[in-house]
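Input: a single structure, listed below in C-alpha cells.
All protein chains of the complex are present and in place, except for one that has been dropped.
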Amino acid sequence: MVGGILDYLWLVPALPLLGVVLNGAIALFSERPLLLAEAGHEEAGHGHGDARGGDEAPAPYRKLVALIGPGVVGAAFAVSLLCVLQLAARAPQDRLFVQVLFPWIQAGGFTGSAALQLDPLSAVMILVVTGVGFLIHVYSVGYMSHEKAFARYFVYLNLFTFAMLTLVLGSNYLVMFVGWEGVGLCSYLLIGYWYEKQSASDAGKKAFIVNRIGDFGFILGVFLLFWTFGSVDYTEVFARIPALSGNGTLTTEIATAITLLLFVGAVGKSAQIPLYVWLPDAMEGPTPVSALIHAATMVTAGVYMVARSSALYMLAPVSMGAVAAVGAVTAIFSATIGITQNDIKRVLAYSTVSQLGYMFLACGVGAFTAGIFHLMTHAFFKALLFLASGSVIHALSGQQDMRKMGSLKKHLPITFPTMFIATLAIAGIPGLSGFFSKDEILWKSFSSEHGHLALWAIGTLAAGVTAFYMFRLVFMTFYGESRMEPAVEKHVHESPWSMTVPLMLLAVFSVIGGWVGVPEVLGGHNYFEEWMAPVFGHGAAHEAAHHPAALELALMAGSVLVALCGIALAYYLYRVRTKKPEEIAEKVPGLYDVVLNKYYVDEIYDIVIVRKVVNGSIWLWNAFDAAFIDGIVNGIAAVVRGAGDGVRRLQTGVVGNYAFSLLLGAVLVVGYILLR
Amino acid sequence: MTGLPADFMANILTVLIFLPLAGVFVLFFLPRDNNRLLRNVTFAVTLLTFLLSLPVALKLDGATAAMQFVVRAPWIADYGIEYHVGVDGISLWLVMLTTFLMPIAILSTYKAVEKHVKEFMIFMLILEVGMVGVFLAIDLFLFYIFWELVLIPMYFLIGVWGSERRIYSAIKFFLFTFAGSVLMLVAIIALYFHHHEVTGVYSTDLLRMYALDIPVKLQFWMFAAFALAFAFKVPMFPFHTWLPDAHVDAPTSGSVILAAILLKMGTYGFLRFAIPLFPVAAVDLMPAIGALAVIGIIYGALVSMVQKDMKKLVAYSSVSHLGFVMLGLFAFNVQGIEGGILQMINHGVSTGALFLIVGLIYERRHTRLISDFGGLSKVLPVYATVFMIVTLSSIGLPGTNGFVGEFLILLGAFKTNRVLTVLAATGVILAAVYMLWMYQRVMFGKITNEENRHLRDLNAREVAYMLPILVMVFWIGVYPQTFLRKMDASVQAVVTRIETKRQAALSGRPAGETLLARYFDVRK
Partner (left out) sequence: MMEPAAYLLLSGILFGIGVVGVVARKNALIILMSVEIMLNGVNVAFIAVGSHLGDVTGSVFAFMVMTVAAAEAAVGLAILIAIYRLKETIDITELNVLKW
C-alpha cells in the first residue's frame, strides 16, 4: 500500500527523539560547565522549590533549547495532522496503516518488530499527545525560564513525548511495552527533576516502582497472549480470535487471564485502586510535567491499552466487570479525598485519578469510544487546569497551599477565566466538552449490556463530588478574602505570553472539544463514534435493550442536577458560610482526618508491605545468608581445621614414638595376613 | 578486517587464546618499575586480541550449528586427548565479551593499581588465556585445563591486590569453585570410560560425546556432578556466598572480570555440557534447578536491597541476574536459550559497568558505603548520566540491553513453567527497587558530606572506557538482531538435540514413569 505522507509516519516519534539528542548535546556541552561552576561557588544548604528566584541573564544556549524543545513537538504535531488527514481520506474500513521499521526481537517463533500503526484510535492519541504536548512545551519555556537545568528539563520532556508516541503508535504489544516503560522512566526523571529535594526523588522512585508492579502484570499478559495467539501484533491477534475461539484454544478463562494481567498494567500506569498512590506524590514534579504526564497523556495509557485490546476484553465478561468496578470505585474514592486536600495540585491529582476511573468505567461497560472520548476531552481541560494552577503557583512564587490564596481573580485576568472554563467543563456543565464525554459514559454505564444501575449511580455521585471539590478549589483560590502572605502578595503577577497563550488555546478546546460527539438525543451527531467505528465496531457493546430517548434525557438532566447541587454546596460552604467547613470538620474529626490523610493507604502499604519486605530482607541477609549458609561453609572449614588440629598431636617429634608406631603397623599388617 | 590471509584465519582461534600468553612473555622482559610501559603494553595486547576477534564475529556463519574456525591437533594421543578448539553461535559472543572487556578492565587499573603492576598485568593476561580457552575448547580435557587455569590468577588478583579480608575471600573463592570442579573432573573421567566402553575408542572430544546415547541413570549422576560444578561457578543459590566476599575484596578490574566473564563460565558450562550431554536428566531436574534459579532471583534481589556497601549490592544483584540466565537456559526452547545467552552478555556489560562505576567513586573517596554519599549528581554530572544509563540497563528498561534478554528469557520460560516465571518476573520489580534506591541515596539529595563537594568528574580515559559499554547497552537494546542471528542455528541444534535424545532415551519406557523409578528403581 502506498502511503503518501503516511510513509513519513516514523517522523512523528523520531522528531521528539531528535530533540532529545540535540538538547542532550546542549545539556552536556553547554549547560553542564555552567552548572558545575555554580555548584563550586554555591553555599551549602541552598535548596530548590517549585519557585525560582534570581534573574540572571539567560545564556544564549537557552534560546536554542527553547526553540528546539517545543519545535520538534510542534513539527511532530504537523506531521501527525497530515498523516491523520491522509488516513481520513480513506474509506472507513481501510483506515489502517502499518509501517514496519526494522525487526527488533526475533527468536524462534517470536517476532516483535519495531513497527508503527496508524488507525483511528492511534490517530486520536497522537493528535492529543503532540497537540496538547506542544502547548505544554511552549508553556514550559515560560514556566521553567528561571531553572538552571533548563536543557535537561527539555531532554526529559522530549524523551517523554517520544516514549508516549511510541506507546500509542506501536503496532504490537511489544512496542507498546517499550513506550509503556519509557513513559514510566520519563515520569521518574521528571518527578525527580529537583533531585536535591528528598521528597521529589522519593516520589519519582515511588512512581517508577509502583508502575513496575503494573508492568509486571502487563508483561505476563503479553507472554500468555503470545503463547495463545502465536503473535503480539494487534492485527494478527485480533484476526485470529474467531479461529482460536472455534478450536477451543482460546477459552474464556485464558481470555480472562490475559485481560486481567494486562489490566494490572493499566491499573499501575493509570493510577487506579490499589496502585494509585504514586500519582498524588508525583505532584512533586514541575507543574507542566504534571499537566502533560500526570493528567493529559501518560496516565491515560492504561485506558488506551484497554481500548486497544477491546476485542479481547469483550471475550472476558469477568475482566470487563473488574475494569468497570475498579473504575467506578476509584472514581468515587479519590473524588472524596479531593474534597479535603488543601494543596492545589493534589486536588487536581486526585481529580485526575477520579476521572481516569470514569474512563475505565466506560471501557468496563463496553463503551470504549466513550472512554477514549473522555480521555481526549479530559486531556484538554485537565491540562488546562494544571497549567492554570501552575500559573497561579508561578504568580505566588511557589505557594501551593490554597489556604494561603484567595481573591486572585483580579490579579490574574487570563488565568482566572481559562481555569473557570476548565472547571465548568470538568463539572459537566452542558455545552462544554466534559459534559458530552462524561454524560456519554454515564449513559452507557446504565444502558449497555454490561452496565448496571449501581455503576450509573456511583458515576453520577462522583460527578457531584467532582463539581463540589472543583468549585471549592476555584472559590478558595480566586474568590473571597486574600489570605496571601504580604511578601508574596506584592509580587503577584500574570504570567508571560508563552504561558497564557497555551492556556487560552486549551480553554478553546475545553469548550469545543466535545462538539465532535454530541449525542443523537440532543439532535447532534456523534462524529467521534463514527470515526472510531472501524476500531471498536466489531467489539463494541450493544445496548441491552432499546431505551426511550426520554429516559436518556432524564438521566442526563439528573446528572447535571447533581453537578449543580455540588456547585451550589461549594458556593454555600466556601462563599456564604465560610466558617462552616471547619465546623463540619470538627464535628466528625475521625472521618475528616481519615479522608484528609487519604484513608491512610500510604501508611498501610508502608506497614503491611514495605517494612515487612525490608525487615525480611535484612533478616535474610544477616540470619540466612551470613549466619546460616556461610555458617555451614565456615563450619565445614572449621571442622576440617579442627580435625587437622587434633590429628597433628600425633606428630610428637620423638623418633621412638614413630618407630613404635612403625612396629605396631608392621605387626598389624603381618598379623592380618597370617590370620586372614 | 577480512583482508587477513586465509591460513591466518584458519588458526585465528589459537592466536586469540595464546596472544595474551605472548604478552606475558613480553612483560617478563620489561623493567618492573616502569608502570606506564607495563600498563600500555598490556593494554595494547588486549586491544589487539579484541581487534583480532572481530573478524571471527564478522565471518561466523549463523546459519550452521557446526563448529567453525576449528583448529585440531593431536595432543596426548595415547589417551585420545586433542587440542581441539572451535567457535559456534553459543560461544562466539562470550569470547567477544571477554576480548571486549579486557582492554576496558586494563584501562580501569591505570590509577587503581599501583603496587606490583608487572605481576598484576601478567595475571590479567593469564586470566584472559584461560577465559578465552574455556569458551573455545571442544575437548573436555582441554576445557578442564583452561577451567582450572582461570582460578589461579584470579586467586592472586583477589589475594594480593584486594581489600581488607582479601585472604579469606580469595581462599573461599578458590575452594568453592575448586570443590565443584573436582566433581566435574570425576564426571569427565567417567564419561571418558563410558565412551570407550560403548565405542571402543578413547577420546575426550565433546562432539563425540554428543553422539552418545547415555543411559538415563548414568545421565543423572553425571548431570549432578557437572551441574554442581557449574552451580558453584554461576553461582546459584545456595552456593553463592563466595561471590559477595570475592567481589567486595577484589580490585575493581578483578570484580569486573569476575562478574562479567568468570560467572558466565558456569552458565556456559550448563549450556555447552550439562544440558546437551545429559538432556533426559536436565529436563527432569528442571523444576529443581528452575526453583533454585527463581529463589536466587528473588533472594539475591531482596538481600541486595538492604546492603550498605555499593559493591556488595551489585554482587548480590549478580546472583539475581544469573538466576534469570539459568531460568532461560532451562526453558529448553529457542526464546529462553537465546535470551539466556544474550543475558549473559548483558550481565557482563551492565554489571561489569556497575563495578567500574563503583570503582570510579572508590578511587575518589576510598569508601563504598552508600551512606557516605548523597547529592553526587550535582558535582558529577557525566558520572551521573553514565550511572543512570547503566542502572536502567541493569533493571531491564526497554531500549537497553537488559530488556531484550529478560524479555526473551521470561517469554521462553513462561512456556516451560508458568509458576516459576511469574515468581521470577517479580525480580524485575525488585531490581527497580534496589537499583533506584541505591541511585537515589548516592546521587540524589543534597550533598551532606563536605568531602563529596569537590570530587572530580570523569576524565578522558574514564569516559573512553565507559563509552564502548554504553554503545553496547544501546546496540543490544535497539538492534539485538546483530547478536541473535548468529546464535540461531546453534541454539536450534541444542533444542533439537534435547528433544530427539530425550525421545530416543525414553521411547521404550513406560508412560507415566516417576522420576524415582527412572533414576533409583524405586517403585511404589
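We just call them A and B in the order they show up, numbering each chain from 1.
We take it that a contact is a pair of C-beta atoms (placed from the backbone, for glycine too) under 8 Å apart; a residue touches a chain by one contact, two chains touch by 3 or more.
Computed from a predicted structure; not experimentally measured.
Contacts of the undisplayed chain with the visible chains, over the whole complex, involve A. Interface note: of A:Lys579, A:Arg649 or A:Arg676, the residue touching the hidden chain in the full complex is A:Arg649.
By the touch definition given at the top, subunit A reaches the unshown chain through residues 648-649, 651-656, 659-660, 663.
Here is the rule we use: only the chains that are shown with their structure count from here on.
For this pair, subunit A with subunit B, the centres built from the Cα atoms lie 37 Å apart.
Of all residues in subunit B, those touching subunit A in their complex are 172, 175-176, 238, 240-242, 299, 302-303, 305-307, 333-335, 338-339, 375, 377-379, 381-382, 385, 392, 397-399, 403-404, 407-408, 410-412, 414-415, 421-422, 425-426, 428-429, 432-433, 436-437, 440, 443-447, 450, 453-454, 457, 478-481, 484-485, 492. Against subunit B, in their complex, subunit A makes its touches with residues 28, 32, 35-36, 39-40, 44-45, 47, 102-110, 174, 177-178, 181-182, 185, 188, 192, 195-196, 198, 201-202, 205, 208-209, 212-213, 215-216, 219-220, 223-224, 226-227, 613-614, 616-618, 620-621, 625, 629-630, 633, 637.
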